[in-house]
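Excluded from the complex is one protein chain; the other protein chains are retained at their positions.
Letters A, B and C mark the chains as written, and numbering starts fresh at 1 in each.
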Amino acid sequence: MANLTLVQAINLALVQEMEKDDRVIILGEDVGPNGGVFRVTEGLHKRFGSSRVVDSPLAESGIIGTSIGLAMAGLRPVPEIQFEGFLGPAYDQICSHAARMRTRTRGAFTVPLTIRIPVGGGIHAPELHSDSPEAIYAHTPGLKVVMPSSPYDAKGLLISAIRDPDPVMFFEPKRIYRAFREEVPEDEYTIPIGKARTVCEGDDLTIVSWGASVVQCMQAIEKSGKSIELIDLRTIYPFDMDAIEASVKKTGRCVIVHEAPKTCGFGAEIAARIMEKCFLYLEAPVQRVAGFDTIMPYYKLELEYMPDTARIARAIEDVGAY
Amino acid sequence: MANLTLVQAINLALVQEMEKDDRVIILGEDVGPNGGVFRVTEGLHKRFGSSRVVDSPLAESGIIGTSIGLAMAGLRPVPEIQFEGFLGPAYDQICSHAARMRTRTRGAFTVPLTIRIPVGGGIHAPELHSDSPEAIYAHTPGLKVVMPSSPYDAKGLLISAIRDPDPVMFFEPKRIYRAFREEVPEDEYTIPIGKARTVCEGDDLTIVSWGASVVQCMQAIEKSGKSIELIDLRTIYPFDMDAIEASVKKTGRCVIVHEAPKTCGFGAEIAARIMEKCFLYLEAPVQRVAGFDTIMPYYKLELEYMPDTARIARAIEDVGAY
Amino acid sequence: MPTKTVFTAEIQYLSILNEHGKFDAKLGKDVIPDKDLLVLYEHMVRCRYLDEVAFKLQRSGRMGTYPQNMGQEATSLGAAYALNKDDWLVPCYRENCGLFYRGLPMEYILLHWMGDERGNAIPRELYCTPLAIPIGTQMLHATGLAWASKYRGEKRIACTFFGDGATSEGDFHEAANFAANLDIPVIFFCQNNFWAISVPGKIQCSAPTVAQRGLAYGMDCFQCDGNDIFAVVKTVRDAAKYARAKSRPVFIEAVTYRLGDHTTADDARRYRDQAEVDMWKQRDPILRVRQLLKERKLWNDSKEAALKEKVEKEVHAAVERAEGIAAPSRNDFFDHMYAELPEDLRLQRDTMQTHSLGEVLEESGVRSQESGG
Partner (left out) sequence: MPTKTVFTAEIQYLSILNEHGKFDAKLGKDVIPDKDLLVLYEHMVRCRYLDEVAFKLQRSGRMGTYPQNMGQEATSLGAAYALNKDDWLVPCYRENCGLFYRGLPMEYILLHWMGDERGNAIPRELYCTPLAIPIGTQMLHATGLAWASKYRGEKRIACTFFGDGATSEGDFHEAANFAANLDIPVIFFCQNNFWAISVPGKIQCSAPTVAQRGLAYGMDCFQCDGNDIFAVVKTVRDAAKYARAKSRPVFIEAVTYRLGDHTTADDARRYRDQAEVDMWKQRDPILRVRQLLKERKLWNDSKEAALKEKVEKEVHAAVERAEGIAAPSRNDFFDHMYAELPEDLRLQRDTMQTHSLGEVLEESGVRSQESGG
């Protein structure tokens, strides 16, 4: 066991998977000698050489499109997109090809691809460095969408993602890249894609969240003094509706927390599903504490934009009082 | 008044706006002498010449990116993307620039842009010619998203879109391009963006839909023999929650119908909002009849994919019986 | 030396068997032995006939939109012939002839255009990727496929095909740039047929040649007569040799022409002159090979008649096979979404409903036979 940050946990997962399987290769902007702008690939270039850790041209469609070709040929590329705001140029290759190759060819070609992407706000970064586009990809059949909220989960989920035979969007909440450390086993282990984690149990209310927001939720719960169950989704698609359903049937009340804009964010899907599955158990309408339906502002105001402990606490109160 | 198809109504709107305002120009693939692959721009090249109706290179990011420049300079470009499946390459320019320019520059630069896009399935087209990505753009703050379901609405909404000072995604349901005709005034008129249309009134149940699915809904309602209120959203963002709320508070039951995949489709947002606004009025969980969470299959199976009258009827029954 | 020349370039055009049937014996030496030429000729004739039949299938409602390859048979065929059997062919949708030469049964192409994904389930050992519908996107896959070969130390290269229109897409640029800068052996083979649906080539590339696109990447660039199978074969063969030896990409522009409409959904009379089409009919890649074979006493009218009969039989048999394949089950499109179907999707498949009340299995009453679920 080592006490690792999320960045270190991911780095360790990459090292171990690359040691184990030489089909795993890394490509992206600045992932080589520089070790990535967040240093997630630190040391990998030195260790595995420039044929396995490849500084690519500055072209996101190119990174993903060539990764698709690599994957179709049987390799297991793990490209990095430097920030979620630069997924845009790669959108077409991800959604028109990576997500469709298996079904388009009825299984003749597959795309075992793990796209690593730092995600979310809160680090005082420039424009387009602080967004949360997970819902876009959750609405794209053929992809899996993962977002860990802790070092332990990050390692286990990334290993699962790399070994997954289908394309995985692996979103890394950059706000907690180094925010805290956690005991992470040095041995390899996997966490199944599609299974949520119950962070804490409770009877009065359920909170569903994912990524960096989980930390805010924990703080809000602590302050509330109430008996609240917190579910960290871990995987956005396919999502663990069973866990949510069981919890909400128990508590009857639910708040969903995410950084992405409210409208058509993944919270909408969860809210809709809760209504579908728990209609007769609900004692209050499911509430969403989310980013506003605006562009994430430049950093002077980013903290106003993101769901903070106060907003979560307020929602807990409002739902409780309903 | 003339009895027009949806294609003709849009063509008429384009002609009239171009006559009226020489800032309006059209660009896209095959929009010139060929009049577009669906003939929506038929006759415009001849009428307005090649400086106002421009056959562009085959590059969607280029079409939208240059349109943004044209709009920043004060023109009112109306680019066409040939099929919704080819929005992918333009995704970044739409979401990282068109949607953000006004707020990024605090109003110094604006992007009065109307992107016309044929959308949806049902015409036996090849791959990537039958999708419904409206939720993606509804989740992108800064855009307006419109989808008419009739010739009359198409003309009035398109004129509003072209005159709108902000970027509008104007989705044209290709399945009903020529499926039926309707009386369309020859004079110009506008239909406000953001206002739904109550297609028919009823007391037992509300159906919310948009685009080509509205036609299926009408058929299902007719067959059902029940008193059903049908709301055609017309605008996906900003959407007319007041109309939905009023209706569902009256009926207590709701079915949402759309072609896009269920998970995180715009139906999820409406369902979540209905719960938020009408919690105490709901007599059954809001139901979604949507595309499956799969890739839209090649055309042999496309009718299995899309919500049809039978599936809608079944949902009406199930909700009614709840 | 305040001004100096920092770059010079020159691009050559190659023609061996020209539109008047003139054969350049020196350049053409050893390019295609006669026995192979007969095979290639047969392939072109068969492919042309398929176009004819496919057109009719579409018109009679037995097939969806179909893009004829007519006039462009020599391009992909010449390339497939010049390449190794296990070099990747990464096509767009106008490369039937090359794919068939490689060994793809015709019914795959038919199935594809009949709206059936099984037409894309191409056997791995053919080293062909499925038709690419979104223009310009497949070249990146070619770069990735060839990169994988390089990574594994294989000698396999990739050859990717695309139209003049496709060179306007950003993905083309990125694919070429990755290959050039990361030293990946890809042949970028542009079929310049002068049209992208109704948009003339000059709107896609107003430079004197499309070949010079490759100069941007420091690639070797070649232009050849794409209706001259000898020129195509020689150009691709040389390019492949170079690419394989140096692990470098090459850009080839094959000048050809789309004799038919863009697809069956198109009517080219709306935007192009018949005179232009007629001129190009004179340059038909099939005609000139037939003439050469005749000159070489390898061909005559009775052989032609026999061939016609043969390919008709083959094509009709392929149509029969394609149409004979049982329709996919109605929920077939779920089964290959993921290696393992997520629970939620399994429920959708088994009930064929998305509304949650309908998804309750016991009540749905539509639980499918096929899935067993």
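Quick note on the criterion: contacts are C-beta pairs under 8 Å (C-beta built on N, C-alpha and C of every residue); 3 or more make two chains touch, one makes a residue touch a chain.
Computed from a predicted structure; not experimentally measured.
Check the whole complex and report which displayed chains the hidden chain contacts.
A, B, C
Which residue, B:Asp131, B:Asp166 or B:Glu229, contacts the hidden chain when the whole complex is considered?
Looking across B:Asp131, B:Asp166 or B:Glu229, the contact with the absent chain belongs to B:Asp166.
Contact with the hidden chain only, please: which subunit B residues?
Where subunit B meets the chain not shown: residues 25, 51, 54, 56-57, 59, 61-62, 64-75, 77, 89, 92-93, 96-97, 102-110, 141-142, 144, 164-166, 194, 237-238, 241, 273, 276-277.
What subunit C residues would touch the chain not displayed?
Against the left-out chain, subunit C lists 2-16, 18, 24, 27, 168-174, 177, 180-182, 202-209, 211-218, 223.
Which residues does subunit A use to touch the chain missing from this display?
The list for subunit A reads 29-30, 32-35, 37, 55-59, 61-62, 85-86, 88-89, 124-129, 255, 262-263, 284-285, 287-295, 297-302, 304-305, 307, 311, 314-315, 318-319, 322.
Definition applied: only the chains that are shown with their structure count from here on.
Just say which it is for the chain contacts: an open line, a closed ring, a star, complete, or other.
Shape = complete; every chain linked to every other.
Tell me, please, which chain's centre (mean of its C-alpha atoms) is farthest from the centre of subunit A?
Result for the farthest chain: C.
Starting from the mean Cα coordinates of subunit A and subunit C, work out the distance between those two points in Å.
That pair's centroid distance is 39 Å.
Can you work out the whole-Å distance between the CA centroids of subunit B and subunit C?
Centre separation, subunit B to subunit C: 35 Å.
Among the residues of subunit A, which ones contact at least 2 other chains?
Counting only residues that touch two or more other chains, subunit A contributes 61, 89, 92-93, 96, 103-104, 141-142, 237, 276.
By residue number and range, which residues of subunit C touch two or more other chains?
Residues 117, 134, 170-171, 333, 337, 344-345, 356.
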